[in-house]
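Every protein chain but one is kept in place in this view of the complex.
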Amino acid sequence: MRPSERQPNEMRRVSLERRCSRHAEGSCFVKFGDTHVLCTASLEDRVPPWLRGGGRGWVTAEYGMLPRSTTERMRREAAAGKQSGRTQEIQRLIGRSLRAVIDLEALGERQISVDCDVIQADGGTRTAAITGAWVALHDCVQWMAARDMVQPTAITDHIAAVSCGIYKDTPVLDLDYLEDSDAETDANFVMTGAGGLVEVQATAEGKPFSEDEFAALLALARHGIGELVSMQKLTIA
Amino acid sequence: MRPSERQPNEMRRVSLERRCSRHAEGSCFVKFGDTHVLCTASLEDRVPPWLRGGGRGWVTAEYGMLPRSTTERMRREAAAGKQSGRTQEIQRLIGRSLRAVIDLEALGERQISVDCDVIQADGGTRTAAITGAWVALHDCVQWMAARDMVQPTAITDHIAAVSCGIYKDTPVLDLDYLEDSDAETDANFVMTGAGGLVEVQATAEGKPFSEDEFAALLALARHGIGELVSMQKLTIA
Amino acid sequence: MRPSERQPNEMRRVSLERRCSRHAEGSCFVKFGDTHVLCTASLEDRVPPWLRGGGRGWVTAEYGMLPRSTTERMRREAAAGKQSGRTQEIQRLIGRSLRAVIDLEALGERQISVDCDVIQADGGTRTAAITGAWVALHDCVQWMAARDMVQPTAITDHIAAVSCGIYKDTPVLDLDYLEDSDAETDANFVMTGAGGLVEVQATAEGKPFSEDEFAALLALARHGIGELVSMQKLTIA
Amino acid sequence: MRPSERQPNEMRRVSLERRCSRHAEGSCFVKFGDTHVLCTASLEDRVPPWLRGGGRGWVTAEYGMLPRSTTERMRREAAAGKQSGRTQEIQRLIGRSLRAVIDLEALGERQISVDCDVIQADGGTRTAAITGAWVALHDCVQWMAARDMVQPTAITDHIAAVSCGIYKDTPVLDLDYLEDSDAETDANFVMTGAGGLVEVQATAEGKPFSEDEFAALLALARHGIGELVSMQKLTIA
Amino acid sequence: MRPSERQPNEMRRVSLERRCSRHAEGSCFVKFGDTHVLCTASLEDRVPPWLRGGGRGWVTAEYGMLPRSTTERMRREAAAGKQSGRTQEIQRLIGRSLRAVIDLEALGERQISVDCDVIQADGGTRTAAITGAWVALHDCVQWMAARDMVQPTAITDHIAAVSCGIYKDTPVLDLDYLEDSDAETDANFVMTGAGGLVEVQATAEGKPFSEDEFAALLALARHGIGELVSMQKLTIA
Partner (left out) sequence: MRPSERQPNEMRRVSLERRCSRHAEGSCFVKFGDTHVLCTASLEDRVPPWLRGGGRGWVTAEYGMLPRSTTERMRREAAAGKQSGRTQEIQRLIGRSLRAVIDLEALGERQISVDCDVIQADGGTRTAAITGAWVALHDCVQWMAARDMVQPTAITDHIAAVSCGIYKDTPVLDLDYLEDSDAETDANFVMTGAGGLVEVQATAEGKPFSEDEFAALLALARHGIGELVSMQKLTIA
C-alpha cells in the first residue's frame, strides 16, 4: 500500500494553470499533488555566444527551489553563491527535453529561457517542471506566432515527464516524497506526445534492478505520460 | 491623475493569504495589486555564531525575485553567483523591521528565518514583503506557543510598511511600477501597530525634496499603514 | 552628557584636506573626529553598459574599510571574496547622493568613480565619505573643466551628510562610535547646499521613534550640514 | 561503417593499469582507446557532516579534465572558479555507481574519495572512469584490509560502465568522440558483475528513440560490460 | 641618469611614522618617496587550524592597494571577488619575511595579522611594506610584553627590504615606478639586521642577467637595507 493510498499506476491529482504570470510570454503553474512549480517562458533577443550569426535559436532552462519549498528549510542558492550539482543536473535535463520538440531553425536567432521555480516540493519536481514547461514554451511560441515571428509549427510535439520507482518491491507511478525517500529504484522518463522516448534515467538506490523491473517502470511511465499529454491538450485547447 | 486611476491616498487592492505553505511554520502570500510575494517563516534550532551561548534568539530575512517576476527577465542570482546590492539592502531592511516587534530574549536560542520571494513584481515589493512577513512571523510564533516553546507575547506589536512618492508634483500612496519609475521622490516607511516609526527611507530621484513634501509623504504613509495593520488583524483573527 | 562631552548640537572637529592624492583627478582626506576617510575621484573614459551610446555620463562610488580601521580587525573583503551587504548599501548611498548634484548630460559619455576608503573608523563613516567625496568630485570636474572637457557648472550644488540619533533620550548630532552603539534611533541625512533633502534614512534600533523626535533629528541635521557646506566652500575657495 | 572500422558490438582496446600512483591507497590508469583516465582512491579519516557519529562510511567521487585533454583547449575549471554542470553531473554518477557495490557500514566512519582525472579524451570518459574507479576502490579496500581496518568483503561486487548509441541508424557499442558527436541517441549503462542494472541514462540527441532501439542498446551494453568485468578480474588477480 | 636624478646607490627619502593608528596594537605609516603604505599589526586570539593545540603562534600578512593608489584606477579586489595572483604573491612574501625574525613558540597560541595597505604607489610597494611591517610587528610585541603576554625578545632581529634593478645598463637602488617599468632586471632583497639573506627574487624583464650583474644588485641592496635598519632603530628608540 502506498502512503498516499494510490493504486500503483495512479498519478497524483495534476493541474496545469496557463497564463499565470502577468509578464512572461508563456507561463504555467503546474501541480502534481503537493508539488507546485511555476514555469515561465521568456523570449530574449539574443542567443548564446556559440550560436551567434548562425540564424538558429536556442531554448534553455533554469531551475530553482524556494528555500522553504521543502520540509526543512534549504540554504538559498543565491546566498550560497552557487547552484548545487542537483540543480544544474535538473536544469540541463529540462532544457534538453524541451529542445527535443522545438525546431530551433524556425525560431530564428532568439532564445527562449524557461524558468522552473519550485514553490512547494513533495517529490517529482523535475517531472512536473518538464510537463509545465512545455505549456509555457507552447504559449511563448504562440505569442510569437501572433506577432509573425515564427510559425506555430515550430513546436513539433508535446513533451511530458513522470517518475516511477520500485517501492516495497512494487513498481509504482509518480512517486511523492515519502515514497521517493524509501524507493529501491527511482526513474524518470521523458516522452513525446507521439510516444517516443527522449530521456530515460534510472538509478538503483539500494539493490540493482533487473531488466524486467525496468520494463515495468517503463510501462507505467508510458501510461502516466499519456495522461499528462492529454491534460496538456485540454489546457491549450 | 495616477496611471491606475487611484486617488492620491488610495492603496492598491491588498490581500493576505495565511498558511499558504504546507511546510513552513508560518506563511503568508501577500498581494499589493499585481505585486505578489510569498513569505515563509522557518524555525531553526540554531543562532548566528555571535549569539551562541547567550540564550537570545534571532530573526533574519532573505529576499529574492523569480527571474521573470519582472517585465524583462532578470538574471537569476543563484546563477550569477551572488546577490545584488539591492537584494541585500532589502533583506537587511526586512530583518531589522521584524526584529523591532519581537522579544529576542523570549525566543530562546533559536532563529526564525523569514523568506520573502517575489513571485510577481509591480512596485513596492519590499513594503509588501514586510507586511506579509509579519503575518508569517506571527504564525510561526503561534506555532511555537502551541508547543510551549515561547509565550505568544514574544510578538510585541504589528509591523507594516508602505511606499509613498511624489509623482507629477503630487504626493501619492503605494506606488506601482509605472509611478515608481517616474517619481521625483520615493520613500518607504515602516511603522508599528501603535504608530511608532521604525524605518524611514526617502530618496530624491530627481530634484531634492522639501520638509513639507516629506511631511505629506509621512501623513500618507500613516494612513496606509493603518489600513494594512487592520488587514493583518483580520487575517490572524 | 555625551561621552565626548560635546553639546547635543555640536559636531566633532571636521577637516577636509584637498588634493591629498598624487594620482587622482580629485581627492579629499576628510576627518570627522577620529573617523578618517580618503576620497578619490577617478575619471574614466567609459560608462556602464546600459548608458553606452547615449551621450550621458555617470558617477559611481565604491566604499571600503581597511581591515584594522576598526576596534577589532575585520576580515578583508577582498580575501572573503565579496563585499558585505553593509558595504554595498553604503556605496549605493554615496553614489546616489553625488548624482543628485551633477548634470550627467554635461559630463558626456564618461564615468567618474569615487572611492571612499576608511582609514580609521569612529562612527559616521558614510556621512564623512559623502562630505569628502563631494570635494573630490568637485576637483575632478574642475580638472576636466581646465581641459575643456566639461563646464564647471556640471556640478549644480554642494552635497553633504551627517548622522543624528537619539542617545539617552536626547537628540544629538554627529554620533561617534560609542554613541552609535548605544543610540535608540540612528539617522543619516543628506542635503544640498540649498537645503533640499536628498536622502533620509532613520532606523529605530530599540523602541520606535515619534514624528516629533524625527523632527528634532532633522533640525540638528540641517544645522550640521550647514556647517559642513561652509567648510566645503572654504576648502575649494 | 563506424569511423574506427569497429563492428557495432566491438569495444575499443581497453587496458587497466593498476597501482600507477605512488601515493594513493588504490589507483588505476584506464584506457578505452584514446580516452585515458587516471583514477585514484584516497582514504580519509573523516566523513561528510551529515554522517558524523553514525559509524558509517562514505565513498565519493570527483571528476576533472585536463585543459588540453580535448581537441580544443577547455578553460581550466579551477581558473574559472567553478565546476561546470557537466562535471558535477558526472562526478555524482561515478559516486552513486561506486556506492552501489560497497558496504558503507563495513567501512567504519571513514571516507574514500575517488578522483577521476581525464588525461586525454576521445568519448566515453565517464564510463572509462567508472570502470577504472572500481579497480582503484578495490585496491584501496584491499590496502585497508591488509591493515585490519575492514574486511575485503566490504566490496560486494564489480561495477563497470559503457556507452552505447544509435549511429547512422545502427545501435553501436562504446562510442568514440566522432560517433558521439553524431549519434542520434546516446546512452550510458552501469551494471554490476552479477548483471544487475545500477544506472541507465539514455538521451535522444535528435529524434526520439523507440523501446526496441533502447532494448538493442541495453543488449550491447550487457555484452560490453561483461568484457569489462572480465578485464577487471584479470587486473586484480 | 635616473629620472629622479638620484645616484645609483641612493634611496628615495624614507620615513617611518609609528603609532599612526588609533586601534591597532602596532602600526607604522611608511613612505619610500611617493610610495606610501599603512602597516597595522593586529593581535588575534586564535591560530590557523593546522596549528591549533600546539602552543605555537603565527604571523601572517595581507596586502592591498587602494583603487586609486595607482596612476590608472585599478579594479577594487573586493568588488572583483578575488585577490589577484600578484597580491597573493606579495602577501605571502611579507608573511614569510616577518616570520624569519620572530620566535613563534614564544608567541603562544596567538596570531598577529599584519595588514599592509598601499595608500599611494610609486614602485617598491612590497619592500616598503616589509620595512614598515617590521615596525608594526615590533610595536605589537612590545604592547604584548607590556601586558606580560610575551617576552620582548620574541622579536629576534630586524627585517627590511629593498628593490634593485638594472636600468639603462646600470645597477640602481630602490626603483620608482618610472624606472621599474623600464628596468631590464628587477630584484627584491629581504635581509635581517645582522645582514643575513632571507629572500632573494630577481627577474629578467628583458634580456637575461649575468652573475656579475646579480652581485652588483646584491651589493646595492646590502647598502640600502643597512640604511633602512638604521631608520627602524631610530624609529623605535
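Letters A, B, C, D and E name the chains as they come in the text, with residue numbers starting at 1 for each one.
Assume a residue touches a chain if its C-beta (ideal position, glycine included) is under 8 Å from a C-beta of that chain, and two chains touch if they have at least 3 such contacts.
Note that the structure is a prediction, hence the values are computed from the model and not measured.
Across the complete structure, the visible chains that the omitted chain touches are D, E. Set against the missing chain, the residues D:T87, D:Q142 or D:T156 yield one that touches it, D:T87. Among E:A100, E:A154 or E:L175, only E:A100 touches the chain that is left out of the view.
When the full complex is taken into account, the listed residue touching the unshown chain is D:R76, out of D:R52, D:R76, D:K168 or D:K233.
Counting over the whole complex, chain E has residues 82, 84-86, 88-89, 91-92, 96, 100, 187, 191-192, 194, 196-204, 207-211, 214, 218 touching the chain that is not drawn. Mapped onto chain D, the footprint of the missing chain covers residues 21-24, 27, 34, 38, 40, 42, 44, 62, 64, 66-71, 73, 76-83, 87, 113, 115, 117, 119-120, 122.
Following the convention adopted for this analysis, only the chains that are shown with their structure count from here on.
The most distant chain from chain D, with centres taken as the mean of CA atoms, is C.
The chain pair from B-C, C-E or A-B that repeats the A-D interface, sharing more than half of its contact pairs by residue number, is B-C.
Centroids built from CA atoms put chain D at 58 Å from chain C.
With centres defined as mean CA coordinates, chain C is found 28 Å away from chain B. In chain E, the residues that touch at least two other chains are 81-82.
If you sketch which chains touch which, the chains link end to end in a single open path, with no loop closing it.
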